[in-house]
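Here the complex is missing one protein chain, while the rest keep their positions.
After this line comes chain A, so read on.
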């Protein structure tokens, strides 16, 4: 007997490759959205700092805007820099 698979329609769920599950600011899951967004994924992306912590982009931007002087990572208090891959 010979079996040929012609096509396969599967189901997968996507997730962020991150070292944590929840955003440290809004406490929502990374795969979910920040409180302001409705759609997850592309519309509410994650960003990483050089300190390796990551947050919903909207969450950390809002946080940084509230810090007028030295912009720090809310987790480790190192000064925040975006880690651009």
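Basically, contacts are C-beta pairs under 8 Å (C-beta built on N, C-alpha and C of every residue); 3 or more make two chains touch, one makes a residue touch a chain; residues count from 1.
FYI, contacts and distances are computed from a predicted model.
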Among "AP-3 complex subunit delta", "Putative 18S rRNA (Guanine-N(7))-methyltransferase", "AP complex subunit beta" or "Anaphase-promoting complex subunit 2", UniProt-listed name of the chain not shown: "Anaphase-promoting complex subunit 2"
Touching residues (missing chain, whole complex) on chain A: 1-18, 29, 31-32, 38-42, 46, 48, 85
